[in-house]
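Note that this complex is displayed minus one protein chain, with the remaining chains in position.
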Amino acid sequence: MYSEKVMNHFSNPRNVGEVENANGVGTVGNPQCGDIMKLTIRVEDDIIKDVKFKTFGCGAAIATSSMVTELVKGKSLDEAEKISNATVAEALDGLPPVKMHCSNLAADALHSAIEDYKKNESK
Amino acid sequence: MYSEKVMNHFSNPRNVGEVENANGVGTVGNPQCGDIMKLTIRVEDDIIKDVKFKTFGCGAAIATSSMVTELVKGKSLDEAEKISNATVAEALDGLPPVKMHCSNLAADALHSAIEDYKKNESK
Amino acid sequence: MKKIYFDHNATTPVAEEIFEAMVSYLSDEWGNPSSIHWAGRAPKKAIDEARENVSALLNCTPQEVIFTGSGSEGNNLAIKGTVFSRKAKGNHIITTRVEHPSVMSTLKYLEREGFEVTWLDVDTEGMIDLAQLEKSITPKTVLITIMSANNETGVILPVGEIGRIARAHKVLFHTDAVQAAGKVPLNVKDINCDLLTISAHKLYGPKGVGALFVKRGVRVVPIIHGGHHERRRRGGTENVASIVGLGKACEMALRDMDEVSSRVRALRDRLEKGLMEKIPYTTRNGHPENRLPNTANLGFEFVEGESLLLNLDMLGIAASSGSACTSGSLEPSHVLIAMGIRPELSHGSVRFSLGRVNTAEDVDYLLNKMPPIVERMRSMSPLWSAEEGKRAEISFEEKGH
Partner (left out) sequence: MKKIYFDHNATTPVAEEIFEAMVSYLSDEWGNPSSIHWAGRAPKKAIDEARENVSALLNCTPQEVIFTGSGSEGNNLAIKGTVFSRKAKGNHIITTRVEHPSVMSTLKYLEREGFEVTWLDVDTEGMIDLAQLEKSITPKTVLITIMSANNETGVILPVGEIGRIARAHKVLFHTDAVQAAGKVPLNVKDINCDLLTISAHKLYGPKGVGALFVKRGVRVVPIIHGGHHERRRRGGTENVASIVGLGKACEMALRDMDEVSSRVRALRDRLEKGLMEKIPYTTRNGHPENRLPNTANLGFEFVEGESLLLNLDMLGIAASSGSACTSGSLEPSHVLIAMGIRPELSHGSVRFSLGRVNTAEDVDYLLNKMPPIVERMRSMSPLWSAEEGKRAEISFEEKGH
């Protein structure tokens, strides 16, 4: 069902956990779908210095979470904001059609974390 | 589908043909069903001295024709008249249900031949 | 005893290579293709491949193939699955008088449910009149269902033309290609059909599995509701081994059809010519050219079919009768009756349907053995006057029925 890349990220997920001294947190999901993702980021000088995730979800949810952390680590906020759920799916060599909608929320979690960071900054 | 006895009479039918000097002929059947039987008898002193059949029909039709000739040969008309289609089927160890109705007309042919004989006599 | 099989339209032997392909899915690879774990993986892959094979034979996409549990199910799904949901548009269906029971009974059921069915006549050679077909179409017509080739006579119907007419009038067209598949080329694009049925056991595959082609965009309502299987168009855990068998059968058919068909056609012609020459009062039922290469349906006057078949069977020769005598019905064949053949003659008709295993020796064995049988039976028949070598004058009381 899943591509090799998905299975690789699933069985060996990168950047699991919570960033200490995080200055941005995004948590999105839907318990109906069975997927909840929490992304924590440490932004310094508009650069995402560190990023970690915790995810309750299916194989796709975990793999996309892992992939998004790899994609954004070291990127500027501007660059990170351009990443969409589709970008993540592509980076994983695709997802089964039924997984595209519910389980591919990692980019949403990222944007939510960035928004949170900006809100924190502007306080 | 057929009992051994049916197959025996079918593959080795008794009394095929037409009795020479027949004094009774019965022909019954229905081309829709695909069964037509012709029975010829020679009656002397109220005894069926000889009987033969010709049949266009399925395995059951041929076997019942053959069996009825065996059953009545040498019998008195009174005895012969008591033979029914059911008697014939029984004597063959039964027939498939679907064959009971259309293909089991040999006794009818016999009765028709006896009637024919009586009509000829009374002339 | 010799065993010679001339009944390939009833069912075919399972080809060894098909059997071999199936075996592992009945032993080691018994998993459920919907399973997420190891047990489901090989079965899932196997049915995907089978779907490719079926679609290659029919020239459609794999997504257009629904696996079914038989040709009969395919026909039922094609018909009921389309007309019920189109009731708003109309309730008129067009078919012929020579369809297989799985189409005929379905349509008779629909008649009782308020549908109107036009049963097109066929001529003495089993062909329909296309002008008649076109005239029958009304604004209420929702479906035309006409077989590609007839199972009893082998007559091939002009499905290409039917498809064009259906398309022109925007009416759905389904064809029961159970007998045509593997014997003559089939191509859903050429036929212009929206739905097409096949069955594995006429293709040297297993019984109990078939496929229905449903053209992209044509909605069918399931007759077996259930889970997500077959894109929600047919519920039930997939019959993996049999589906693999069907896939292999389609692959074989595509590969071998030309070679097998021309070989079989020569044997069929030899058989037909031989019997017609050797046995007087023998007639051919069905169109002389437009028919399957493997089928000969011959009427032997003055003898009855079942008896003839039993006699052939005692010599190891398997053939079948136009009449469904053995199957619980004593009606003469509806196909031959529709062609205007007298009931007695239709009762005396025999279908010889050849296949890849038959040889010239098989045919010669029949040509030697059959004439004396018919002669003996005729000598027993009240319809035949042996002395004069012609039809006997006979009158009889109508009994039975």
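Order as written gives the chain letters A, B and C; numbering starts at 1 within each chain.
Here is the rule we go by: contacts are C-beta pairs under 8 Å (C-beta built on N, C-alpha and C of every residue); 3 or more make two chains touch, one makes a residue touch a chain.
Since the model is a prediction, treat every value here as computed from it, not as a measurement.
A.B. asks: Specify the shown partners of the omitted chain in the complete complex.
C.D. replies: Answer for the hidden chain's contacts among shown chains: A, C.
A.B. asks: Out of A:Val28, A:Met67 or A:Ile114, which is the one that touches the chain we can't see?
C.D. replies: For the chain that is not drawn, the touching residue is A:Val28.
A.B. asks: Contacts of chain C with the missing chain: which residues?
C.D. replies: Chain C touches the missing chain through residues 3, 5, 7, 10-14, 16, 19, 22, 26-27, 30-32, 34-39, 69-73, 75-76, 100-102, 105-106, 108-109, 199, 201, 206-209, 221-228, 235-242, 306, 309-310, 312-313, 316-321, 324-329.
A.B. asks: Pick out the residues on chain A that sit against the missing chain.
C.D. replies: For chain A, the residues touching the absent chain are 1, 7, 10-11, 13, 16, 26-38, 54-59, 61-62, 98, 101-103, 105, 108, 112.
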